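Here it is: the structure, laid out below.
What you see is the complex with one protein chain gone and the rest in place.
Labels A and B are assigned to the chains in the order they are written; within every chain, residues are numbered from 1.
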Amino acid sequence: MTTSLDPAVEITAPKPARLSRVAAAVLGAIRSFRSSSGTLPIGLSLLAFLVLISLVSLIWTPYPPTATGTGAFSSAPSGAHWFGTDAVGSDVFSRTISAGRTDVFYTVTAVAIALVIGSAWGALAGFFGGWFETVTLRLLEVVQAFPALLMALLVISILGPGTFNVILVVAILPLPDFVRLARAEVLTKKTWQFAEAARMVGNPPLVVLFKHLMPNSWRPLLAYASISAAWVCGNIAALGFIGVGIQPDAVEWGSMIARGESDVVAGAWWEALFPGLGVLVLAIGCQLVGDGIAARNRGEQR
Amino acid sequence: MTANEAGNLLSVRGYSGGFKTPSGFKHVLDDVSFGLRESAMTAIVGETGSGKTLLALSMMGLTASTFVKTGGSIEYAGDDISTYDDRAYRRIRGGEFAMAFQDARAALNPVISVGKQLIDACRAHQRVSVAQAREIAEEMLRKVRVPEPAQRMRQFPHEFSGGMAQRVMLALALVCQPKLLILDEPTTGLDVTIQADIMELIVDLVRSSGMTTCLITHDLGVVAETCDDVVVMYRGKVREIGPCAQILQYPEDPYTQQLLRSSRFEELSA
Partner (left out) sequence: MAVEISAPPPRSLHGIAVPKVANVIGRRILGAILVIWGVVTLTFLLTRVFGGDPVNLFAQPTATLADREAIRQRLGLADPIPVQYVNYLRDVIHGNLGTSYLTFRPVTSDLLTRVPATAELATYALIFGVVVGVTVGVLSAVFEGSIFDRAVRVFTSAGLALPQFWVALMLIVIFFDQLHVLPGPTGRLPIGVLPPPKVTGFYLIDSIITGHLSILLPALRQLILPVLVLGYGVASPLARGARASMILALKADYVRTARALGLSRARIWFVYAFRNAILPVITMFAGTVAWTFSGTVLIEGVFGWPGVGQYALNALENSDFPAIQGFVLYASILYVIIYQLLDIAYTFADPRIRS
C-alpha cells in the first residue's frame, strides 16, 4: 500500500492496521476486565463456567446422557448419581451438563443471527430512510404485536421441528429490537461530522454506513445482545418444556423439566431443579454481562 | 468588610464547604461571611461558578447529598441552622424561609395544576380548609399580577409563558408570608421588558411586606436599582461587602472593579 496524500486512502484504513487495532481492543478489554468491579466480571465468570462444563460434557459424562436405566427410576441424588435419576433412569447430572451445550448453542446462535441481520436491516433503514424505513417500521409494529412466545409457537408449529427451525424462530424474537436499536444509532450518527467527512471524500454510501458509522455503534448493540440473550434462553427452554420444535426427549433443559414434571409434583424435585438452575445461571450470566457493558457504555459517554 | 451584625435576620459566619467527588474533595465555598439585614434587600453577585446559588441552597438546607460543610455557621433566630437535619429544616422552609428558583417552568411540577401546588404550599403551613386555601392562592396570583387568576389556577405550568411562570413561582414562595425570601436569578432568561416588570413586582411586594430579601444575580443594573446591600463573590470567596451605593460607586476590591467595568456599569451610570 503506497503512502499517499489521498484522503480516501487514509479514512479507509489498510487491512493489517485494522487487525492490530482489533487485537489492541481485545487486549484492552481483558485488561479492563481484570481491573473492573461490578457485574461484568461476575457475569462473565458465570458464562465461562457454563461454557466450561458444557465443553467437559463433550468428552466426559458419568453416564451417557441418553442412556436409560442407568440406575433406579426417579431416585434421589446419591453418590452414584449426583443429581439423581429421572423417570426412565437416565442420570440427571450427565443430562444436565450435556444439555448446557444445546441451550448455550441455541441461545448464542439465535442472538448472533438476530444481531447481524437485525442490525444490518436497521442500519439500512435508518440510513436510507424513505419507503424502506417506513415499511420496516410498520412491519416491526406488526411483528411485535404478537407476544413473544406465542409468535414462536405459531411459527414453529408451521415450520415443524428441527434445530435450524428452532434457531430461526427464536432469532425472530429479539430481531425487531435490534432493528430499532441499529436504526436509532444510525439516525443519531448520520449527521455527525465524521460521517459527512467520509461521504464528502467520495466513499459510496454503503461503505460509509458499514465501515464508518456502524463500527462506532457496536457497544450498545453488544450490550443489548447480552441482555436479550437472557430472555431468549428462557424462551428456548419454554419451547423445550412445551415440546414443540425441540423434541420431547431432547437433551435440553426445558425438555428435561417437562420429562420430570409429573415426578416433580410427586416429590422428585431433582428432576427439575438442576436443569432449571442451568437456565437460571445462563440467564443471569447474560443479564449481568449486558448490564455491565451498558454501565461501561454510560461511563464512557460521561 | 464586615457586615453590620446587629439587626440581621440571618448571619453567615465563616461558612465553608465542598463536594465529595470520586476524584477527591472539591472545595467550593471558602470562609463566607455576611449578614442579611432585616427588611433589607441584599444582593449576592458573582459570575457563574462563584458559589452564589450554592450559598442560597445552603441557607435553605437544600444542598445535594454530596455537599459537606467544612466549617462556619449560619445563624438564624439564635440557632446555627447549618447543623439542622432535614426534619428541623422542614419547620422553617416555606413558612419562614422561601426560595424562588431560576427556571420557573422546570421548578414547577408539570403534572399538578398550579392552583393545587399553591393550595398545597399554603396548607403545609397554615391550618386552613381547602376552600380557604384556594381563596388565598387566588389572591396571591392576583398580587403577582397574573390575569384571570381563577382560570389560571386550573392550568398546568407548561401553559404559562416564562414571565407568567416566574410570577407563579413568586406566588408560591410568598403564599405563606415568609420572613426571608431568596430569589435565585429571577429574571434570567426572560425578555428584557418582562424582566423590568418582574423586578418591579418583586420590589413592590417586598417593600410593602417588609420582608428580608436575598437577591442572587449577575445583573449589576438590577442590583443598583433595587438593592440595599451587596455581597460580591468570586470562586467561593467573598470579595467585597457593604451598602450598595458605596460598593458600586467606590469599589475597593480589584475583582469588583473588574466586574463593574465589564458590565459597562460605569458607562451607564456616568
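In this text, contacts are C-beta pairs under 8 Å (C-beta built on N, C-alpha and C of every residue); 3 or more make two chains touch, one makes a residue touch a chain.
Quantities reported herein were computed from a predicted structural model and do not represent experimental measurements.
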Task: Absent-chain contact - pick from A:A112, A:M151, A:L222 or A:A295 - done: A:M151
Task: Contact partner of the left-out chain, one of B:T66, B:T83 or B:S161 - done: B:S161
Task: Full-complex contact with the absent chain, from A:A99, A:V166, A:V179 or A:V264 - done: A:V264
- [ ] Kindly state which of the options A:L50, A:A195, A:V208 or A:L273 is in contact with the chain not pictured.
- [x] A:L273
- [ ] Using the touch rule from the top, list residues of chain A that touch the missing partner.
- [x] 138-139, 141-143, 145-151, 153-155, 157-160, 230-231, 234, 237-238, 241-244, 254, 257, 261, 264-267, 269, 272-273, 275-276, 279-280, 283-284, 287
Open item on the list: Under the stated touch rule, tell me which residues of chain B contact the chain that is not displayed.
Closed with: 60, 62, 90-95, 98-99, 101, 103, 106-113, 120-121, 124-125, 147-148, 151-152, 154-156, 158-161, 163-164, 169, 172-173, 176, 193-194, 196-197, 200
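Basically, only the chains that are shown with their structure count from here on.
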Open item on the list: Report the inter-centroid distance (CA atoms only) between chain A and chain B in whole Å.
Closed with: 55
